[in-house]
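A single protein chain has been omitted from the complex, and every remaining protein chain is retained in its original position.
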Amino acid sequence: MRVPGETQTTLGERLGTRWRRPPLVQRVWLRWLLMIGFSAYLVAAIASVEVNWSRVYEGLERGGAFVMAFTSPDFVSRADAIRSGMLESIVMTVASSVVGILISIPIALGAARNIAPLPIYIVCRGIIALSRALQEIIVAILLVAIFGFGPLAGFLTLSFATIGFLSKLLAEDIESMDRSQAEAIRATGARWSQWIDYGVKPQVIPRLIGLSIYRVDINFRESAILGLVGAGGIGATLNTAFDRYEYDTAAAILILIIGIVMALEYISGIIRARVQ
Amino acid sequence: MPVAETASGPVWRLRNRNQTLARWFVWLLGIAIFLWCWQRISDATTWFFVWDAPRIAGDILDRATPPRWSYIDKLWVPIWDTLNIATLGTIGALVLAVPTAFLAARNTTPSALFVRPIALLIIVSTRSINSLIWALLLIAIIGPGVFAGIVAIAIRSIGFCAKLLYEAIEEIDQTQVEAITATGASRWQVMLYGIMPQIMPAFAGIAVFRWDINIRESTVLGLVGAGGIGLQLQASLNTLAWPQVSLILLVILVAVVISEWVSAKVRGAII
Partner (left out) sequence: MLQLDALTKTYKTGDKALKEVTLDVPPAQVIALIGPSGAGKSTLIRCINRLVEPTGGKVMLEGTDLTSLNASALRRERRRMGMIFQEYALVERLTVMENVLSGRLGYVGFWRALTRRYPQKDVDEAFRLLDRVGLLHMADKRADQLSGGQRQRVGICRALIQDPALLLVDEPTASLDPKTSRQIMRLICELCAERGLAAIINIHDVALAQMFVARVIGLRFGEVVYDSAPDGLTPDKLTEIYGEEDWEATIEKVDDEEDQTIEAAQ
C-alpha cells in the first residue's frame, strides 16, 4: 500500500519525536503572514472603534426598559398608526411579490444559458447583477427622490429586488435541470412555447413556488425598514416610536413583525411539503 | 382520470369540472387581492409626481454626473469603519451563534423541552428583524456611532448563522460521535473530536457568506446614524449634493463586488 516516492519513515525514526498536527497552511511564511496580518487588523479595528462606555452604561437602563417593554407591549395608544402601517407593509409585500415574480420568470428563462441565445443571456444576467448589487434601501432612497414619498417607491424597490433574487436562483435551477426530459418533448416536434410548457415548466415549478414563498417572507421583512427613508410601510411608525422613546409601542410593532414572519415560515413549510 | 362526456364522445381532460372551477376561483381571488393592493398603493401615490418622474430622474442624473472624485479623501475613514462594522460584527455574531446553535440542534441540546425552544426563539427573533431596526434600537439605547453598528450587525447575524449551523449539526454522522464517546471521552471532548471536525466546513462557509452580506448591510447602517459610509450618504442626500452621492454609490458598488469576490475565493479554498 506504500505509494512509490512517498517518504519512508521507520518506527525507530519516529519514536520519541514530538508529534504536531499538520498545519492548515503548509507554507510557513504564508501561515505567519496570515496570522500576523489578521491579528494586526483586529487590533487596529478594535482600537479604531470609539466606545463611550459611560454612555453605554447609561444606556443599559434604557435597554432594560426596552426588554421590559416586551412584557407589556402597547398595541393601543398608536393603534391607528400601527394598523395603517402594517396594512401598507402587507400591501406592498403582496403587490411587489406578484409583480416581481411575474417579471422574474421571463428574465430567468433569458438568463439560463441552456435556453436563451447569448445576447439575451447577457442582457438578463446584467439586469440580475444590477439588482443584486444595489441594496434595497439605496434603491428606495433613489426611487423616493424620483417618485416622491409613499408606498409606490417601496413597491418598485421590492419588485426590483425580487427580480434579482428570484431570477438568479431560478435560472440556476433551469440550467441544472434534466436535459433528457426536455429533449424528449422537443423530439415530439413541439414549438418553443410548448417545449417550455411541457419540458421545462414541470421541472422547475416546485422550486419556483418554494423560492417565491421565501421571497414573500424577505419582502415583508424588508418592507418594515423602507419606511425609514419614506418609502411606505410600518418602518416610519417604528422610527417615530424609537425617536420618542415609546418602547412599549416599538415592542408591539416588533412582536407583530416577528409573529408575521413566523406565520409565513410556518405556511411556507406546509406549502413546500405539499409541492414536493 | 377525468373524462368529459360530450356529444361527439368522451374527451380526455386534465382536471374534472370541480377542480377546474376551484382553480379558476383561486386565480380570481388572487387577482382580486392584487388589484385591491394596487388600488391602495395607487391611492397613496401622488400621480402628478410620477408623471413628472422621468424629468426628475434625468435632472438628478444630470446633476450627479460626473461624481465629485475629490470627495474620496473624506471617504477613507468611513470605508474603514464600514469594513470594521461588518468584520467585528460577524465575529461577534459567530461567537454567540455557536452556543445558540448547539442549544438548538436536536442532537446536542441539553433539554429539548426547555432550552431548545428558547434557542429557537432567539434565532427567529434576531433573524426576523432587519439590522437597520436593530441599529435604530441600539442608537436609542447606547447612542450613535460605530459601536452601535457593530452590535446591530452582530445581533442580526446571530439568528442567520445559528440557523444554518444547527441544521449542519443535526446532519452530522452520529457514528463518529458514538466512536469518540466509546473511548471514554468527556462531554466536551466528544464535542471537540466528534462534532467540531464535522461542522468546520459548514461553519467556515457560513462565516464567509454572512460576512459578505454584512458588508452590504453595513454600508447603509449610517443612514440611521450607526457609523460607516452610510453617514456620508445621508449627509450628502440631506444637502442634495448629488455628485457626492454618486461617488458614494460607486464606492459601495465596488465594495460589494470585492466582498463577493473575496467570499467566493475563500469558500472555494475551504470546500
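Note that the chains are named A and B in the order they appear, and that numbering of residues resets to 1 at the start of each chain.
Simple rule for what comes next: a residue touches a chain if its C-beta (ideal position, glycine included) is under 8 Å from a C-beta of that chain, and two chains touch if they have at least 3 such contacts.
Everything numeric in this text was worked out from a predicted model, so none of it was measured.
Q: Which of these touches the unseen chain: B:Ile123, B:Ile150, B:Leu165 or B:Ile180?
A: If we include the chain that is not displayed, B:Ile180 is the one touching it.
Q: Can you tell me which of B:Pro67, B:Pro144 or B:Gly194 touches the chain that was removed from the display?
A: Answering carefully, the residue with contact to the hidden chain is B:Gly194.
Q: Could I get the residues of chain A that touch the absent chain, sorted low to high?
A: Residues touching the hidden chain, for chain A, are 1-2, 6-11, 14-16, 18-22.
Q: Determine and list the chain B residues touching the chain excluded from the picture.
A: So the residues of chain B touching the unseen chain are 173, 175-176, 178-186, 188-189, 192-194, 197-198, 200-201.
Methods note: only the chains that are shown with their structure count from here on.
Q: With centres defined as the mean C-alpha position, give me the chain A-chain B separation in Å.
A: Taking the mean C-alpha position of each chain, the two centres sit 4 Å apart.
Q: Across the complex, what residues on chain B touch chain A?
A: My answer: residues 30, 33-34, 37-38, 40-42, 44-46, 49-50, 53, 56-57, 60, 80-81, 83-84, 87-88, 124-125, 127-130, 132-133, 136-137, 139-143, 145-147, 150, 216-217, 219-220, 223-224, 233, 237, 249, 252-253, 256-257.
Q: If we count contacts the way the header does, which residues on chain A are in touch with chain B in the complex?
A: 41, 45-46, 48-52, 55-56, 59-60, 62-63, 66, 87-88, 91-92, 94-95, 98, 133-135, 137-138, 141-142, 145-148, 150-152, 155, 221-222, 224-225, 228-229, 232, 235, 238-239, 242-243, 245, 250, 254, 257-258, 261-262, 265
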